[in-house]
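One structure, as structure tokens, below. Some questions next.
One protein chain is absent from this view; the other protein chains keep their places.
The letters A and B name the chains in turn, as written, and every chain counts its residues from 1.
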Amino acid sequence: MHTSAWRKKLISQKCLGLPPLAYLLIFFAVPTVIMLFASFRYAGDYGGLAPWYYYEQGSLSFDLTLENWQRLFESDIYLQLFLKSIAYAVLATLLCILLGYPLALMIARSPRRHRDLLLLLVILPFWSNFLVRIYAWMIIFSPSGALTHMLNSLLAVFGIAPISLMYSPTAVIVTLVYVHLPFMVLPLYANLEKHDPALLDAAQDLGASRWRRFWRITWPLSLPGVYAGSILVFIPVLGMFAIPELLGGTDGIMIANVIKQQFVESRDWPFGSVLSMVLTAAAVLVVLLGAKFGQQLGHSR
Amino acid sequence: MKRKNRLLKISALGVYAFLYLPLLIVVIYSFNDSKLNAEWVGFTWKWYDKLFNNREMLTAARNSLIIASASALIATLLGTLAGMTIHKYRLKLLPGLVIAPIAMPDILMGVSLLLFFIMLNMSLGLLSITLAHITFCIGFVALSVQARMSNIDRSLTEAARDLGATPWQCFRKITLPLLAPGILAGALMAFTLSIDDFVITFFVAGVDSSTLPLQIYSMVKIAITPEVNAISTLLMLLTLILITLVAKLSPGALRS
Partner (left out) sequence: MKNLLAAVALITVTPLATAATQLHLFNWNDYIAEDSVAAFEKSCDCQLVQSYYSSTEEMMAKLLAGASGYDVVVPTQNAVQALIKQSFLQPLDKNQLPNLKNSDPGFMNRSYDPDNTYSVPYAFTTTLLGYNEQQLQKLDIATNDWAVIFDPAVLEKIKGKVTVMDDAEELFGAALKYLGYSVNDRDEKHLREAQQVIMKAKPYWAAFNSSSYIKELTVGNIWVAHGYSSDMVQARADAADAGRDFSVNLALPKQGAVLALDNMVIPKDAKNKALAHQFINFMLDGKVAAAVTNEVGAGNPNAAAAEFIDAEIRQQTAIFPDAATLATLETIEASGSKERRLLNKLWTEIKVK
């Protein structure tokens, strides 16, 4: 009797989880595998993919190639592009920490009744449409806009030639930070609110200065939150194409732009798949590293 | 301590300003009586007027709503099942598969789904977009449900079982009502995410199917008129309402 009830429970467990599992396997895992497979095929003459097998005279022959992967290593421009994209992502992440930390800290230290509202205020811009947020910065950076005029008049005072904010890596980085800031604030806050204020009080009683209290107590304790937020910023930034495309000009291109270009304009889907696989590998690596770091920090407490 | 608090408060307020100012500019200029987003000329409703007469925009809006409703519905069903399963049982595969679409950059999902649909010779359109949206919405619903479940007092269900209720009765009368805010919050989040999605939709949308974000994108690329500001303002308003609802229903859901 015990075993049949236990088996019933097992079956119901499987039944419960099966629909979502099946759906995600079909629409997430399988397409990823297909993408890997596509990287070994030839591009179709007019877009899409060329057939991967031919059935001629009763025999099956395959039409696969390593040429797309070879192209990746032919010259170092793709490596440079990846490094540049990673650099942008690192810079954006650091800026997010710089801007997001004070905000998270303030919310965590506010009276409990205010916290939900303050958090909501942080989340709201994030939930506005992604393109709208980019568009807002296109207005701000516009060469005929107020900001550029002000900046250039200031530069003119120092005798520096006028610059354009639009179509530059600067515009890309600022917008990247703007769009992803809430991703940093939330995990940081989640960590900071758990800090025991008694620790800080004790340190103050022992005579530690404000700065020392922060640096020796708050910061180390918040590191897991910093890492969590960093991953949540770093990975999406690495895969961004819309922001560099609309604001980056000829210079601020990231790896996702080249991927998009392969699928839309150049119609070289296999090569696009190659680049996508590399991006996937990079993202997975970052997540695993982050998980490992997080674990280590957890252990050293 | 007081001085640091003020410095902290000021820098925090500065960041809030940084977050909201650009959006305010978009909203304000949607009422600007000038084709350019440069100087303020005068107040007008004409961009909103033009918007509602724009056939393509209205079709895109209709598509977005249809897709979002369908995606939210199915994702909520699947996500709730997933959330409950993850919470109850120590699984490895399901949590991974649920979180992965959220963790990975959107472009990868968009591209791989495009390849998938083309390989199946499926025509790209509302259906392909909906299927794609469900995939990443499941995760959010699951997280919301799971967070909610961990807040439900186990002793309630145990007490019910002790009193002789079957698992199904237990679920229907106790678990489900308690879970409801979490499920609803997840559904609303899924709906919002679906309406806002750009990157994935960009790759799997067919020819006849434009959604609001795709419409905005082509408007931004081709001819930036303040109509874009108008539609942006309306979208922000919609999102504001939806997310405030979520916050009221299930404060913990948003943090996950």
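Annotations
Basically, a contact is a pair of C-beta atoms (placed from the backbone, for glycine too) under 8 Å apart; a residue touches a chain by one contact, two chains touch by 3 or more.
Remember, it's a predicted structure, so these values are computed and weren't measured experimentally.
Among A:T93, A:T175, A:S230 or A:Q261, only A:Q261 touches the chain that is left out of the view. Touch with the chain that is not drawn comes from one residue among A:I26, A:L64 or A:I77, which is A:I77. The omitted chain makes contact with chain A at the following residues, 43-48, 71, 75, 77-78, 80-81, 142-144, 164, 166-167, 248-251, 253, 257-258, 261-268, 271.
Although one chain is not displayed, its contacts with chain B can still be listed: residues 35-36, 114, 118, 121-124, 206-208, 218, 221-224.
The rule we apply is simple: only the chains that are shown with their structure count from here on.
Residues 12-13, 16-17, 19-21, 23-25, 27-32, 34-35, 38, 48-49, 99-100, 102-103, 105-107, 109, 116, 119-125, 127-140, 142, 144-146, 178, 181-182, 186, 189-190, 204, 210, 235-236, 238-242, 246, 256, 259-260, 263, 269, 272-273, 276, 279-280, 283, 287 of chain A are the ones touching chain B in the complex.
Those residues of chain B lying in contact with chain A across their complex are 1, 3-5, 8-9, 11-12, 15-16, 18-20, 22-23, 25-26, 29, 36-38, 77-79, 81-82, 84-86, 88-89, 91, 93-94, 97-98, 100-101, 103-109, 111-116, 118-119, 131-132, 134-135, 138, 142, 167, 192, 195-196, 198-199, 203, 212-213, 216-217, 220-221, 224, 228-229, 232, 235-236, 239-240, 242-244, 247, 251, 254-255.
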